[in-house]
Structures are given as structure tokens and as C-alpha cells.
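The complex appears here without one of its protein chains, the remainder shown in place.
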Amino acid sequence: MLKRISALASAVSFNGNDLSISESPDFALTQYAGAEKELKKALGKIPARVGVILEHDGRIQLRTNPAQIWLIGEPIEAEACISTPLSSSRTRIALQGKNTRVVLAKLCAIDFHPKQFKADMFVQTAIHHTPALIHCFGADDFHIYAMRTFALSVWEAVTDAALEFSA
Amino acid sequence: MTAFKRIDKQSHIDRTKLISFQFDGKMTNGFAGDTLASALLANGKTLLGRSFKYHRPRGIIGAGIEEPNALFTTGIGGRTEPNTISTTAELKSGITAKSQNAWPSLNFDLMAVNQLLSPLFGAGFYYKTFMGPFKKSWMMYEPIIRKAAGLGAALPDLDTARYDMRYMFCDVLVIGSGPAGLAAAVTAARTGARVVLAEQDFEFGGSILSSGSEELERWRKTQIAELEKSSEVRLLKRTTAQGIYDDNLVVLNHTPESHSALMITEQLRARTIIMATGAIERPLVFANNDRPGVMLASALRTYLNRFSVAPKKRAVIVTNNDSAYATAFDLAEHDVAVTVAEHRSALSGDLLAKAAQLGIAIFPSCGISDVVGEKQMRAVRLSGRHAVTIECDVLGMSGGWSPAVHLTSHGGIKPKFDEKIAAFIPGGFAKSHFGAGAVKGTFGLLAAIREGEVAARAALPECKKIKELDLPAIREDRKYSIQPIWNAAEKANEKYAFVDFQNDVTVKDIRGAHQEGYLSVEHLKRYTTLGMGTDQGKTSNINALAMMADLRGLAMSQAGTTTFRPPYSPITVGAIAGRTVAAHFRPKRLSPLHDWHVNNGATFIEAGLWMRAWYYNWAGNTPEAAYIKEMELVRQNVGIADVSTLGKIDVQGPDAAEFLNRVYVNGFAKLPVGRARYGVMLNDDGVVLDDGTTSRINDTQFYMTTTTAQAGEVMSWLEYLLQMHWTDLDVHVTSLTDQWGGMAVSGPNSRRALQLAFPEIDITNEALPYLGVMDFKFEGVGVRVLRLSFSGELAYEVHCSADYTTALWEHILNAAAPLGIKPYGLEALASLRIEKGHVAGADLDHRNTLDDLGLGKMAGKDKAYIGKELRFREDCQAPERWSLVGIECMEDGAKLRGGAILFAATDEIKGHGRGYITSVTWSTELNKYIALALYNGGMKHEGKEIICAFPLKNENVKARIVSPHFIDKQGERLHA
Amino acid sequence: MRVPCPHCGERDVAEFRYGGDASKMRPTHDTGDLKQWHDYKFVFDNPKGPHLEYWQHVYGCRQWFKLNRNTATNEIIGGEK
Partner (left out) sequence: MAKGYSIFSLVKHALRPSEPWPEAWEKPEPKSSYDVIIIGGGGHGLATAYYLAKNHGIKNIAVLEKSYIGSGNVGRNTTLIRSNYMIGGNTAFFEKSMQLWEGLSHELNFNCMVSHRGQMILAVSPGQVDAFARRGNIMRLNGIDAELMDRNEVMKELPYLDYSKEARFPVHGAIHQPRAGTVRHDAVAWGYARAASQLGVHIIENCEVSAILKDGDKVVGVETSRGKILSSKVGIAVAGHTSHVAKMAGLRLPVESHILQAFVTEPVKPIVHHVVSWGAELFYLSQSDKGGIVFGGHIDGFNTYTQRGQFHRIQNVMESATTLLPFMSRMRLLRHWGGIQDMTPDGSPFICKTPIDGLYLNGGWCYQGFKATPASGTTFAYMIANDQEHELNKCFSLDRFEKGKELDEYGIGNWAYKQ
């Protein structure tokens, strides 16, 4: 197997006060596209609408567009709809700790209040003028899926925003 | 001579914390809780600045954000900022403050000579002179005028401060923490809603802080304590609400107490907004009302009650309304001898009684005729029946109060005039906006508290059952009474009667503007510069508008106000820019091979947001030297270049072929599987949008490539067509630009190189002919080889997923090392394509038609495609249009340059020429400079001699029009 | 300004790409003459008031949609999927 090299190979994890930021590599991402019916046929149960997450069989489905679902986990052979592997297209940054929401609020115009943005929710928005998907997977645990080619700039923007929590 | 002293009185300063600071080079002391202004007053400093135009001596006028005069260049630890408002600047240890706009010193300012010329310098005088003697004479006067203008100096050194930015949300934003704001915030907080309380001061409390009342102080503390206990409340001191933008975006400018950032700009989306922004006291306008020592009456009270700074012995108060008596009484109670000049003829009994009790003399029906003293006032002369001169340390003036309606009108609601209080009040409130207290013209304290509570209940109607607020145990509010006095200057003294203190606009100037017909409030402002200072007319606008209304015989309601614009108070540009500056200004887009390039001697160049490898140091240390070696490598052997930046789009679905067939001018419906085709797409207007190569992976799947620059545009365009117009087509598009990396392996030895890299794969000419596409797995990774050539040589593009691109690149470099393969950069890539005559970014400039680029024949005659109809507009088909040609240099030692303008050999070298050079290179094959150009009539002129004019360098170079395909016209190399 | 994406909900305008006037019918592919295409591409009502227009949630779900917005106030009147 050829050596996999991340867009954040040169980035050093951030461990600050109640905040850690690190790359969370090695995930499989496949996009499934098609009409509602086709998506259901291919994937079984699917998230009802854009912005909704469904977890089953150890896979996470995110409805990213009316006609698109992102599947994170082992790809499913899907004849009934279109599939596009996208694992390399995104770089995943994990943020954990009590101060994550403070930092995220500095990066995009999304309400990160714990009562508003809870675990198992996601949004697609802009960080540093680039598209980003932010997924909350625990009380204060978040993943940012950044565009691979912009990942280093997004990383720098995130860690720069976190400066006040430097240890 | 000192006019003020610090007195022994309980207040909001903390005498246990001494703070040293520097003013104009001298060390001075104050206390924690002081502002810079209060500390300076306590030290007896009253001459603090010079005015903008006449350089008149000026002192502090106010005690808040409205201050027009006392601005300094301040700093801590070497970092300084010009034009800091001293009346709001919290005193901090080590702060340095310098007076501005005075030379050589505050005390002796030579520019004060301007005062003598003031009869000349009336409003708008500069529009009437400095025109001669020559046409461009202004260029002679301008530098002198410029030098005289300006307040502080900009500082060219790098700003070391950090500015932060955050995006927040809340249910209720309360702006202002005076009695109304506190009441609103506490009421809202009791509902459990998300509340933000924003206060520009470094203490909550607003007017309560200046009241000197123990009961109010107790009430204030109780409210703050309750707010501090509420988990959903954010309390923001030192926070100015600068503006309200569409859909309740409020921009807050917050100076944190301890943070890595000097300032935080908060973009707050508030569901509802309660404005409790209070009111600003107006000066009265009379002769020499700008002398140091003449202050707003309320400011005297603030300095007394909040900062324990009192006039030394004697104060005169001049007023047209009741509010100034609070100041008079408080001063008298602290042993200051007070005299009141009262414009009104009658006064209510309770005020008279209290004044008598405190020994205050009141002169009714009179104002101030003049102020004596220049750098510090010494006495006032009363006007009217009691024309006496009274010696005093300070003069407190009150012309009434102007509600701070600014934020209420940012959304476009114009304020309206309220005759009862002689002031503008909000013309209404937008949906989800509420007001409480003085901003609505409600000047009573208990009334303000009640309004605050009502506003909060209205903002949060879903929570009705909350406990009512406790009111402070104070007397019921007095009724406010005022008799408007807009101009109290005697006619002869109007030129010394200041309306706008900072910009030196006098009553005479307003009269002048009126005489000359600058009548509308905007003309008045623009002609006289009234209200255009750093204070944006917070103290001056209303007086001026009223004077103009008077002169025009209009009611105030007819005259209107100038438009209130954000920011509410000046905010540094850096604070709004936040973190997204300098190296972080815009994201850098990096190829998956970026680190490899960094580690292997590449020099980079910006291409849009991308950082691209420009050239490699193996070939040379300048782009000029390196690209030629890199070109030679490709022409003679084999090179490898990073093409990951190409836009790549996955086009899938049963109708994918039909879709592409519509989008491209040339046919894609019948493209066989495993084959690639060059395609061009047009906009609706028939102008070229983009070009690229698209290959068919299987029946229903295509792999599209676009130019680097247009990738985003093309993607959005395809989505637009599919989602909004051609919804009957079953096609999905997904960007693969980030998913796939790519490299071009080019040169006569490229096949050998790939054979060395992939010995198991058959890539003979038969198995993979020109424009063939092949997918295979290599070491578990999917690889796509496309036989395409940008350089004109036998060449391949090798694509694979971005995670493995570097490994694959290194593998090919290692495997083909025996051949001498090396990387080549963007400069060589661009040069090679010029030799081949491939158009690219520099030639495609959104103005070209298909025919301009010599590609007209590509378009299907019988086939429909986007842009077909408008492509055939008259001028788009004109024979004299500029179209693509090749050019070769005919002069030894001369250089062709991009941007040169082309002329026929016999033309006069002037005008717009017949075309221009779009891209240039040295041709290693032809040993001369060659170029691509657009030329009037295009290839019709093949063989003709032309002149490439570059007057910017005084060059005219002879050249010849040739085919843009400089090398391998038959394409033998491509098909080899 | 907040723009209501029909799929993601209300978001800041900076997340969107504007696509211009949506009140005009695009001539069907392969039909229409120069005049029709000219009017479609180049002539606008440009009203001061309700304006039907295209937007794409380009940083979000990437979906295009039509929006009815009052150009005199920037108030959103309604959307259309």
C-alpha cells in the first residue's frame, strides 16, 4: 500500500486549557446521491432531511443536501444510487474540552450554545472563507470536516482562535 | 492656576489603588476607577487640546463618549493609538497620553495664528480660493492645508495588538446599563432567557454612577448581583454597541479586562433588542463657550459624585432646564459656591427653595454674554438684565438633553422632534426593538426603571409570570421642564460662539451657510463640516439644526436630522478586521504535494488562493533561469509537474452524457468509454466560460476537469443548471478537486517513465492511445492515467486520491530516476503550453468568443449548446475581432513582453493598436521569444510583420505573426 | 442579513452566493432567438420592492433556491424550493 499522507502532516496538536485540537485521520467518507427513493433503496433508513444525522451499523449518515448523503464508515455497495468516494477530500479536525464552543463561536456564525447545538447534530457552514462541516458528537466534542486543500489554513485559523486557551 | 481639586468624598474611585501615568511626558497620579480625564482634572489640568481649525485652547467638556475636545494619543508599553477619548479611557497603570494638534506645545501653539485669520476662514472658505494663479495651483496649496489638518498622527510601525472576533446569539440584548437597562436586564434574566447586557463604560449603572445617591447605589448593586447569578446572562462592560445591521446583527466592540486580545468584536444576533442608551447633554451656545473650564453641567456632577473631583471654589451654572440644578445642588453641598444663570424667567418652587437653602444665587432671564480667560476661564459675564461679571473656576452649561437615538435609526427609522423636551426622540422602533428610559425622552429615574421592566416583558411575552422588580426607595420623579435656547450668542460675538467644538464651527458659520443657500441639514453639515469630527456631532448637531431651522423659519420637525451611521463611536479598523489579517488574510489553498515541494527546493507563487510550485532550485535560482532548464527537460527527456490544482468534477447519472452535450459547445454524447475529450463551455452570452478535458469512465459517469481559476464558477454553474432549470435530467455533480491529486508526466521519455513506475500495466500506444483513459490499482490505490498533453509532448496525467498523491509522485520519481526525471513548475508548464498554442488563463479573459480563440470550428453546427444563440450576435462575429495568433520575435536581443500592444508594421504607433500580447515565453525549441496574442483579424495576417509596442519601457520590437502552434504542428509527438 | 436556506434554515448572508433575477423564464434549451436570450440575460426589472432572485447556499448544502426579498428593505418575503 502507498503511504497515506495527511494535509495536516506538519501540524502539531494543540493541548490547551480545557481544549485540545488534533487531526482525527483515517475515516472513510462516501457520498451517495440520488432521489429520495433511490437513496432509501441503496442505504435503507436515511436521515429525513438536510441537517439530520442517522447512526446505524456503526456508520454515520449525514444528509448534506436534499439529494445527497454522506456516509462515514465502511462504504456500502450501492447500485440504486450514485456513489462518490470522498475520504481524501476532507480533513477532519477534532476539538474536545470545555472551551470548544468558545473557539467555534469565533470561527463561524452558528449558535453553539449547548442548548442549541447538541450532540449528534451537524451544520455545514463557512470557516475562514472555506466550506466546513461541523459535527457535534459529544457534550463538548466536535469534528470539523475541512476541505483538504484548505485544511492547513483552517487548522491555523482554528488554533489561532484558540490562542487564549494556550496552556 | 488650577480649577479643580480632588475632594474627600466617597465615590467610585478606589483610593487604595494609586495609578501612575504620564501626560505630555510628566508623571502624574490617579486612582483606580478614574478616567484619564478625571485624573487630569484632579491634577488641575484643564488645557488639554487644541481645536482643529483655529488651534484654540480647549479643555474637557464632557464626562463620556460625547467629548469633542480632550482627545489624546495614548499607549501602554510603547504601543500607541491616536485620538483616544480621555473621558471614557479607563486609567491604567503605565498609560502615556500626549496632547495632539499643537506645535510646538499645547501651551504655545504657533498655529493659533489661524485665530487671527478667522474672518477669512469662515465656513467653506476653501471653496472660494486657492484656485490661482495656474490651472493646477491647488497642488501648491494642498500640502500646506493637509499639514495643518488632521488630529493625531498615524503610526507606521506594526500594530502589536491582537484583535479577536466572535459570533454570538441571544434572546435579548440590552444596550446600556443605566436604571432602564438594569431593570430590563434583570426582568429578562428572570425568565431564564439568554440575555446580554452591554455597557460602554467600565462600570454598570449609567447615570446612577453620577447621582451620588446611596439608595440608588444600593439598588444598582442589588441588580448587578442578581444578574451575576443568572447563568444565561452575559454581562459585558467596556462594550459599545456600534451598529445595528439587517436582521438584528448588532456589532459590539468589547475591551476585555484580561485576554490575549486587546479588543473583541462581537457580531451578536439578537432575537430582540432593548435600547436603554440614555441621553447626552447639549451645550449652550454663547461667546467663548469653548474656553477650558466651560463644561457640561452634568459632567461637573459626574466628576464630583463619581470621581470626587470638584471645582476649586466657585462654579457658575447656566441652564434652560431643570436638570442642571442637580449639579448646582450637589456642588453647593460640597462647599462650592454656586451661581445659576437661568435663561427662563420662572422656576418651580421646590428648586427655588432648595437653592435658597443651599445659598445658591439664581439670576433669572439671563444667560452668558462672554467668558473671560483664554487657556483657563476666570470669569463669566452674564447677559440680559444682570450684566455682571462673576469670577469662577468653572462654568457648567446645560442646553437640555438629546436622547441617544443613534441605534434606533440605523435601520432607517428617522427620529422625530418632541416639542415637550425640545429634542429628537426615536421615530419608532423596528419590530423586535424596544426602548426604555432617556432614549425615549423619559427623563425620570423611576420612570426609566419602570420602562425598562415593561420593555423586557414586551420583548419576552412568553414569560409573563415573573416577579416584579423592586424599586429604589427614592422620591417620585420631578417633572422635566425646558425652554429651548438654541443660540444664546450676541450677534457681534457669533464668530466666537462655538456649535461644533472639534471642527470649530460657529454660529457665524451657520449663518453664512444659510446666506449662501446651503440650507438642507446635509448641506449645512458638508459645507461647514459640522458634526463631521470624531464625536460625529454628539453635542453639536441638534443646536446647529435648530439654528438653521430658525433661520429658515421652519419647525424642527420639518428640518429633520442628518443620517445616523455606524459606528456609534470611532472603532479601530483592526478591531473590525479581527484575526483575519496579514498572513491569515485569506486561506491558502495547498496541493496535496505542497509539503514535498517545500522540501524539494520549490519557490512558490500565488495563483488565486492557491500556492503553486513556480520553479525548482535544481534548475536555477530565478524563474527566468529555471523555467528554461525545466522546459528543456520536458522537451528532451521527461519531467513531472503538479497539476492537482485543476478543477475536477464527478458527473454521474443516466443523463450525464446529455448534460455535458448541452454544456459544452462540442459533442460529448457519443464519447466512448475510456476516452477523453477537450471541451469548451460558454456562458449564456456566448463568451467562453472555461475549457478542460472530460473523460468517460463508464456509460453514466464522467470525470470533468476545469481550469484552476474557474473551478468554483463552473461547479456552481452546473449545479445551477441542474437544480434550477434542467430538473428533468438525472445527473449529479460533485467536486473532486480536493479528493484527487494529479501530476503531469511529460516528455519524449514519459512512457518509459511510466513503464518503469508501473511495469505490470500495459501503456503502449495501442493500449493507451492519445486521449485514452485508463484506471488501475497500484499498491491498493486507484490510479487514473489520462493520456493528455498540455505541453505538446508525449505526456500523461496521473491522478489518484489526494492522500496518496505524494507517495505516487515519489514512486514515479524514484522509478524513473534512471531516466533523469525531475519536477518542473508552473512557469515552465505555462511556457510549454505557449509553444504548443494552448490557451490558458491569461488568454481567456471573459471577453473572448470561441472564434477569438480559434476554436469556432469545435462547436457542433447542428447541436444545441449553451451560448449558441448569443454567440452569433453581430459584433461577436465581426471579421475585425481580435483573435488568437502566434508571434515570434524578429529582433535579436530584444524581448517580447506580456501586455505589449500590437501594430501593423506601417501603422502609426498610437491609439489602441490591433491587438496585444497575452502570454510570452522564451522558446527553447525555436531559440527566440514567442508569444500568444489576440490580433485584429487573427490568422488572416499570418506571416505579416508587426510592431510590439511597450511604451512603458519605450520599446518597439519587430515581430511576425505565425501559427500559435509553434511546435509539432502535426501533433506527431502527442500521438507517438 | 439572514437568508433562509430552505434546507439548512436561516444563515448569515455571507454563506450564500447571489444568482440574480429569478423572475424571468429561461428560454428552453435549443429554443429562443437572439432577442429572447438577450432579454433573458440582459434586461432587468430591478424593482424597488419585492424581487424574486436566485441564491445558492454555497457554503452549506450547495442547493440553489429562489427567494422573494424586498429590495427596499432587505426583508425576506418568502422562499421557494
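The chains carry the letters A, B and C, assigned in the order they are written, with residues numbered from 1 in each.
Basically, a contact is a pair of C-beta atoms (placed from the backbone, for glycine too) under 8 Å apart; a residue touches a chain by one contact, two chains touch by 3 or more.
Every value quoted in this text rests on a predicted model; they were computed, and no experiment measured them.
Enquirer: Under the definition given at the start, what are the shown partners of the omitted chain?
Expert: Computed over the complete complex, the missing chain touches B, C.
Enquirer: I'm checking contacts with the chain that's been left out. Which of B:702, B:824, B:865 or B:950 qualifies?
Expert: Here the residue in touch with the unshown chain is B:950.
Enquirer: Considering the whole complex, which of B:178, B:278 or B:578 touches the chain not shown?
Expert: Final answer for the missing-chain contact: B:578.
Enquirer: Out of B:312, B:586 or B:928, which is the one that touches the chain we can't see?
Expert: B:586
Enquirer: Among B:49, B:913 or B:938, which one touches the chain that has been omitted from the display?
Expert: B:913
Enquirer: Which parts of subunit C are in contact with the chain that was left out?
Expert: Residues of subunit C in contact with the hidden chain: 1, 12-14, 18, 20-21, 34-35, 38, 41-48, 51, 53, 71-74.
Enquirer: Considering the whole complex, not just the chains shown, which residues of subunit B touch the missing one?
Expert: The list for subunit B reads 52, 80-83, 119-120, 122, 125-132, 135-136, 138-139, 142-143, 145-147, 149-159, 161, 163, 165, 243, 245-246, 249, 251, 267, 410-412, 512, 515-520, 522-523, 526-527, 529, 532, 534, 536, 563, 565-567, 570-574, 576-578, 580-586, 588, 605-607, 623, 683-687, 689, 841-842, 845-847, 870, 873-877, 897-901, 909-913, 916, 919, 949-953.
Definition applied: only the chains that are shown with their structure count from here on.
Enquirer: Between chain pairs A-C and A-B, which one is joined by a greater number of C-beta pairs in contact?
Expert: A-B
Enquirer: List the centre-to-centre spacing of subunit A and subunit B in whole Å, with centres computed as mean CA coordinates.
Expert: Comparing mean C-alpha positions, subunit B is 31 Å from subunit A.
Enquirer: Where in subunit A do residues touch at least two different other chains?
Expert: Within subunit A, the residues that touch at least two other chains are 68, 109, 130.
Enquirer: For subunit C, what residues touch not just one other chain but two or more?
Expert: In subunit C, 58, 62-63 touch at least two other chains.
Enquirer: Which of the residues in subunit B end up touching subunit C in this complex?
Expert: 245-247, 269, 412, 662, 684-685, 716, 719-720, 723-726, 864, 866, 868-870, 872-873
Enquirer: Okay, in this complex, where on subunit C does subunit A touch?
Expert: 7-9, 11-12, 14-15, 58-63
Enquirer: Using the touch definition from the top, list the residues of subunit A that touch subunit C in their complex.
Expert: It is residues 49-51, 64-66, 68, 109, 123-126, 130-132 of subunit A that touch subunit C.
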